[in-house]
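Before I ask anything, let me first share the structure, which is written out below as structure tokens.
Some chains have been omitted; the remaining ones sit where they do in the full complex.
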Amino acid sequence: MAKLGELSAAVGGKLLGPPGTDITGVSSLLEAGSGDLAPVDTDKYLGLARDSKAAAFIVDGRIDAGFRRPHIRVAYPLVALNRIIEILGLSRQRPAPGIHLTALVHATAVLAPDVSVGPYCVVAAGVRIGRASALASHVHVEKGVAIGEECEVAPGAVLCEGVTLMNRVRIGAHAVLGRPGFGYVPGPEGPVHLHHVGRVLLEDDVHIGAGSAVDRARYGVTRLSRHVKLDNLVQVGHNCVIGERSMLCGQVGVAGSVRIGIDCLVGGQAGIADHTVIGDRVRVGAQSGVFGVVEADQDLFGTPARARRAAMREQIALRRLAEKDGAAGDSDAP
Amino acid sequence: MAKLGELSAAVGGKLLGPPGTDITGVSSLLEAGSGDLAPVDTDKYLGLARDSKAAAFIVDGRIDAGFRRPHIRVAYPLVALNRIIEILGLSRQRPAPGIHLTALVHATAVLAPDVSVGPYCVVAAGVRIGRASALASHVHVEKGVAIGEECEVAPGAVLCEGVTLMNRVRIGAHAVLGRPGFGYVPGPEGPVHLHHVGRVLLEDDVHIGAGSAVDRARYGVTRLSRHVKLDNLVQVGHNCVIGERSMLCGQVGVAGSVRIGIDCLVGGQAGIADHTVIGDRVRVGAQSGVFGVVEADQDLFGTPARARRAAMREQIALRRLAEKDGAAGDSDAP
């Protein structure tokens, strides 16, 4: 529990209303109860906010000031709410430092003193883990892997030889990093799997979702640049390079040797063919299929992916055509 | 082994044939051997049944009675066959009650006396597990999770803080329940991940496939209602609510804040965009992409999803158009 005034001060906000209001939780406008603080990050929600049972609100400072209920005005209401959740003690807690009795940490691994290693983890020879990083349970870390500072590795994640995590990287449960890529050549008796001797590099602030897989390079490196975010069940093939702040939604599949620029957004279940090159700030619609070379600042949709506007026009044209055909078919009837 | 007459009695069937026939196994009509019982759940299979090597059959009571080989007639032949598989001892066995020596169960966890916890499981503080529930090996259960009665949790499943399973829930291997959703807002240095303080609720008889992920709500709850079934590798985003008996086939992706009604069937690899609202008894074809508001009782197909009939008409119209173009192209040739 905290006072509204303290919370406002903590996030550098402008308070409109009684500073002594007790805040016990956070919630959405619709679900909020009497002790809750709720966010209003767009003026579309002002109506909902007027009717909400929330005790107070955290409001985008650009929203028109006609709103009368107790609220904190800030520039980034959802970022400020994040901080308030921490102050209220509602965020998930970092595990305590220490190596669980059942964790198997090789004698040659080098761990900072405040690292947390959970039960049934296996940490192999030569692994390095930096300050304030934490492995949950059943994590498997192979020989020579390097993990930076303040990283979080969820249960069951697998980090194979040749993987490097820089700082503040988060790895989802059962994610698999650094397995050899899906590369085969025809051999005399059947496909021959090629050795993959390359690496995987996840730079600062990369997040990987549950069950996602990032394959290691054949030679060289598969690289996810600073602040790349992957949702759950995403596949990234060998030798891909993804630019800063690009986001891949759930179940996206990226084949081998793909280049993706910075600040791209790839919608759920989209697929990107091998050797595709995508420029900066490209948006790929959900379920789209991309190949070839895509220039910067495009908004794509469909399989094969084309400009969203063109894809929409094609949809409309096709619908009209089918209706005309249908009408013609009807008029043909005896 | 059992006698055909006993099996018929056990499932309340009507026996046509010698009750003393020995039944040692069950199989399909094509694969059956001389001791097997095989199902005939549609009259399309009567021909196959006449030629089958099975010793006897279990037949839908609505099928015409001209069939001469030994058989049991019942209303739900496949449900009855399920029971017979159990009687014959062919179904997978529940593990014996008890906590494996290597399972780490926190002192404040409350487990019913006949619960089974397999090797290398980790059960955190305050967890509650009800009568006859079983965790296989390597299961990770976080603080405060509640598991009802007769639940089955397969190897490597991860149940994060805030997850509740009601009764007879089954969780597939490596499924991940309750991880924070994929919610980011732009921040000064890159995307900022929003804390997700909400929950996941799986009601009675929910089944989750292997490797599937159900994210916890930002506030509030992600809810799968009674008898919802998810196949393998399905992704359900934060704050979704799925209605009773709806089924999501393999690799379906459901983005955040989606509402799905009761008795829906979503085909494999279909995707549902965030904030979509789907009415009751809607069928979504495989690989379709759904967004917006879908009224009840629709049958959808395609990306973007439209009435299946309209989608089919469009396919036909397009094919004709391409053939005409092709013909025109040919006639244009010199």
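Letters are used for the chains, namely A and B, taken in the order the chains are written, and counting of residues starts over at 1 for each.
The rule is simple: a residue touches a chain if its C-beta (ideal position, glycine included) is under 8 Å from a C-beta of that chain, and two chains touch if they have at least 3 such contacts.
Note that this is a predicted model, so its numbers are computed, not measured.
A.B. asks: Assuming the 2 chains shown are copies of one sequence, what number of copies does the full assembly in this structure comprise?
C.D. replies: Altogether, the complex is made of 3 copies.
As a convention for this text, only the chains that are shown with their structure count from here on.
A.B. asks: Within their complex, state which residues of chain B touch chain A.
C.D. replies: Interface residues on the chain B side: 104, 120, 122, 138, 140, 156, 158, 161, 174, 176, 179-180, 182, 184-185, 187, 189-195, 197, 211, 213, 215, 218-220, 233, 235, 237, 251, 253, 255, 269, 271, 273, 287, 289, 303-304, 310, 313-314, 316-318, 320-321.
A.B. asks: Please name which positions on chain A make contact with chain B in the complex.
C.D. replies: Per the stated touch rule, the residues are 26-28, 31, 76, 78-79, 81-82, 85-86, 90-92, 102, 118-120, 136-138, 154-156, 172-174, 205, 207, 209-211, 226-227, 229, 231-233, 244-245, 247, 249-251, 268-269, 286-287, 302, 315, 318-319, 321-322, 324-326.
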